[in-house]
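Input: a single structure, listed below in structure tokens.
With one protein chain withheld, the remaining protein chains of the complex are depicted in position.
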Amino acid sequence: MNSIAYILLITFAGAGITFIVHHLIKPLRDIIAITVAASGLYFVIQSLTEKTKIVFGIADFNIIWGNTPYSNLFAVLIAVLGFLTILYARDFMAEKERLGYFYMNLLFVIGGMYGIVYSQDLISLFFFWEVMTWSSFLLVIYCCKEAQPIGLKYFVFSAIGAYSLLIAIVMIYAQTGNLELSNILQNFGNISEVNQIVIAVLLLTGFGVKSAIMPLHVWAPDSYSISPSPFTALFSGALSKMGIFGIGMVLFKFASHSGYFSYVKIILAWLGGITALLATFYAIFQTDAKKLLAYSSIGQLGYIIIGLAVGTPLSIAAALFLVILHGAFKAMLFMSVGAVYFRTGTTDMNSVTGLIRKMPLSFVTMLFGIITVSGVPPLGGFAAKWMLYESLIQSKHYFLVIVVFAASTAAFLYLYKLIFSLFLGQEEVEWSHVKEVPLLMLIPMLILSAFVLVAGIFPGLVLDPISHAMQYLGNYGFKYETSVLFNEWGNKINMQTVINVIGAVFLIAGLFVTFKGLKKTRYVTTKDIHTSGEIPEENENLTYAVDFYKPFERAIAPALKASIDKIYTAIGNNLEQAFDFLRYVYTGNGQTYAMYVVLFLSLLILFAELIFGIKL
Amino acid sequence: MSPVHFIAIPLFAAFLIPLAGKVSKELVKIIPGLVLLYLSFVSVTLFPIGTHHPVVEIIAGFKPPFGITLYYGAIAAFLTTLITLIGFVIWLYSYKFIIREPIEKYYMLFMMLITGSTGIVLTGDIFNLFVFFEITSIAAYSLTAFLRDRDGAEAAFKYLLIGSFASTFFLLAIAIIYANVHTLNLADIAVKIQDVPVTTRLFVLILFLIGLGIESEMFPLNGWAPDAYSQAPSPVGAVFGGIVVKAAVYSLMRIIFLMFNSHDVLHFLLVMGIITMLIAEMSAMKQQQIKRMLAFSSIGQMGLVIIAFGIGTEPSVRAAMFQMFNHALIKSLLFFSAGYLVFHSGSKKISALDGLGHDKPITSFFFAFGALAIIGLPPFSGFWSKLYILLSIADAGLMVPVVLILISSIIEAVYYLRVVSRLYFYKEEATDVRRTPVSGLIAMGILTVVILLVGFYPNLILNWMTPAAADLLNKASYIKFGLF
Partner (left out) sequence: MEINWSAVLGIVFTPVIAFLVGVTYGGLTRRITARIQNRFGPPFYQNILDIIKLYSKESNINHGVMQHLGPVFAITASVTTLFFIPVIKDSPVFTNFSFNGDLIFLLYIMVFGSLGMALGAGQTGNPNSAIGVSRGLSQLVGYEVPFVMALVAIMVQFQTTSLNDLLAVQDHFTKWIIFQSPFAFLAAILAFLGMMGYAPFDVVIAPAEIASGPPSEFGGKYLGLMLTSRSIFTFAKLVLFTDIFLGGAHDFITLIIKTFILYMIPVLTGIVFPRFRTEQSIRFFWSWPLFFGILAILVVVF
């Protein structure tokens, strides 16, 4: 036995045990779930130093599990986020129903993700992919009746994705007769060019669904917003990265041979760009915090896909850096919004306001989160954005870089709205009872906040494993130091200097402001403001949050008119109606059925030549 | 022990049961269980023997091709095992489920169904095949109307109507064959039919296709199925889906592989399978009644099996058998759980199932489990058989059926998951206090465990499937052993 076997065994067995324990001894359930996740984390860290391979046969296939630097990168992400979300779930979910179901599926999802990254053959990849899909589906529908159609939509899209993977797998099997990764990678070039492209596109579609590339993204906003917050953190932070994992494998390991492939890459990059831009626009007009974050997630995944599709060393590094970082900051944001939900019972940005003084640490988490997303220095987001822009410019994607930049500038809008509506603004009486969330929920948030800070100052620490992963992907090397990044033209950015300057100025100015007239300064409520002489009542709502970006909406309204979601809905409804019509083939009338039999007989006899090639 | 037991003992039991009914009701219930337990034991013991080397049993002393023979090869071994084991589980389930009189008739008909099905699988004689078919069909008609309500009677009548077409055509085909080759032994026919004029052969083929196509639920001959499945008592639905159809498809394929093994015929089956599957899955989508939905799903699954048979390669036939196995298990599980769900909700409507998940957590769990399994999600057994079917189709160089199968899987997922959603998430208060009997739960539990076990370790079944597929495809060996 080695680490990987332990990881999978413990996680899956742990899932089952948690479910059973829930029905026997309820208090033990959380402890077991946390232990399982923690031991998963432990063994993942163990596995980093070893290079292992497990081979065994199931059915006619060799199942191979093993780790590569690339999979290690993702495994660490899964393990850390998995552990933190379960930690977070402990208190968040405490009052909820069906906790056995919840924890079991959460652990199944985590196990499925481990399985995906450790699979070295396509059968087990698909196996775990499906396990992850249905367990996450069960979590999406966990909450309530409203979640059912949303979950179904998620499942249908996942199934479309999974089945295009399956078709690709089946094609690969038909072409190479083998489903072991090492073997496929060797023989992939021998497949005919057309088939290579078809397989690659199918695989990209399959993985693309999970990473919510437009136009396959429509499941994401609703599914993210309706699923329970701890899971949403994992969903957006780690689960969506499984799509990225696969896309990376396809782009750099599978289909690097064919000449036509560059076109696929360009299309993919632009899809990523459009995804990033439109998702950001949609995010701006959301009123539900989780939905906003969901769109934000889609947008961020768009950046990652651009990075991968562009395929220069720096852009891949940027993409993988974002993978890790997005895992961290999106989990932070979802956890922070979850914390708000935990205390207020809603994530509606129009109704919750002014929580900053009541939930300061959740606020700090969200602040760090939005700074990271926005890409403003000094946190980690800047390093990622910097690498992405530089690589796009230097690989001659001039218009793409504009699109990306427009998207990330527009991101300021929704990020500000998020933090403003929930934490800043008027402190309303309605939320005066709110207090900070329990320690166990704070710990994951603060750990992740610390991480994004470190990743911002010393991006090199995160880039070390990434450069190993890129070695595995195809010998991509790029230059970096612990806190200095270089672009392909040799220009550099020194994060250490940046943080020193920012820190020093901030400190000086901050001390000045704080100590000047320190004793006399007192806090006044948010009702005590300049209102042109009107004195607002205690219960008067002065919050400006509804239609926060109306002017912006007016400016870009034409761009938002077309809705892919509506097209899909129309297709779905029409199909269902068509099916309903078809149902009346079965009239329920015995005579009709008898007529079918006779008709069928006569048809067979009449068209015998056509069907069987022999004239009757 | 010999394969004759599979036919003789349930037949004997079928006659015994009404007599036992005079003595005690409990006896009526227990006899079939004992019989099926014994048969399961026999099938498991004989299994390695049959798989290794076909056993040909001669009835009444005449040597083939004159006498009636039983051909117990790998595939017969597999199917009898499947039938007896599923039969046993169905009995276990029926034990508390069938509380409505006349119980002895139910069990008698049930035993006849088992007799007929094992007979179909075992016989080496085409007329004998017809006889067993009739036994099965008549038992099935009667069971459909078992509840003696209006809908049941109507369904049974439709079944009877269409079923009589099947019998007629089947008999006609046999008559024509006999007129031409003067033998009824399957192996003998397989040898001699080559000399029959092509047009006659074709006509016979068409008659077989229709006659057996009706029983194997091929579109557009399957009009009877949705009604019969949904109006019969739930365990009978499981019998139909798990046993009768399997036997019918087997006999269709046996006849085609023995007598009409041509690409065109297989392609025809492939196309019919696809049409059957698609139309059934689409029709299932909007069904209002849960058992009707299951019926359509059943038809769809049989379409899938026919597709796999239609590919006609060894891997695909093996995959088809594997799918039959899984479908028998999973569909039985679904019918079982649906049976109690309908019973508890007091209505056949899907909309009446709201919130039963809280009320009847275990039964609902079994239904959800079955739904996930039949969609073909890992780690349940359905995953592997679907995967094998797809791989074998792609191996044969066809991609269109792969895509269509997957599309139908998505449709399947939609309507199953809708029901699961309803069970758990639509209503939150408990209303019914009746409990699902333990015997029913055990029956479902057994199926669940097997489904999971096979899902994690498909070799368990797959290893036995290879000789079975070879047995079905290898005409020469059938002729060799069938005629000595």
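The first chain written gets the first letter, and so on, giving A and B; residue counts start at 1 in each chain.
Simple rule for what comes next: a contact is a pair of C-beta atoms (placed from the backbone, for glycine too) under 8 Å apart; a residue touches a chain by one contact, two chains touch by 3 or more.
It should be emphasised that the depicted structure is a prediction, and the values quoted were computed from it without experimental measurement.
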item: Among shown chains, those touching the left-out chain; value: A
item: Residue among A:262, A:346, A:521 or A:569 touching the omitted chain; value: A:521
item: Of A:409, A:432, A:482 or A:602, the one touching the omitted chain in the full complex; value: A:409
item: Selected from A:505, A:567 or A:599 as touching the chain missing from the view; value: A:505
item: Residue of A:19, A:163, A:303 or A:382 in touch with the missing chain, whole complex considered; value: A:382
item: Contacts of subunit A with the absent chain, listed as residue ranges; value: 354, 356-357, 367, 374-377, 382, 385-386, 389-390, 393, 396, 398-399, 401-402, 405-406, 409-410, 412-413, 416, 419-420, 424-427, 487, 489, 491-494, 497-498, 501-502, 505-506, 509-510, 512-514, 516-517, 520-524, 526-532, 542-545, 548-552, 554-556
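Note that only the chains that are shown with their structure count from here on.
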item: Averaged-CA centre spacing for the pair subunit B and subunit A, given as whole angstrom; value: 44
item: Subunit A to subunit B touching residues, read off their complex; value: 57-60, 123, 126-128, 130-131, 133-134, 137, 141, 144-145, 147-148, 151-152, 155-156, 159-160, 163, 166-167, 170-171, 173-174, 576, 578-580, 582-583, 585-588, 590, 592-594, 596-601, 604-605, 608, 611-616
item: In the complex, subunit B residues that touch subunit A; value: 154, 157-158, 161-162, 165, 169, 198-199, 202-203, 205-206, 209-210, 214, 220-221, 223-224, 226-227, 262, 264-265, 268, 279, 282-283, 285-287, 372, 377-379, 383-384, 387-388, 390-391, 393-395, 397, 399, 402-403, 406-407, 409-411, 413-414, 417-418, 421-422, 424-426, 457-459, 462
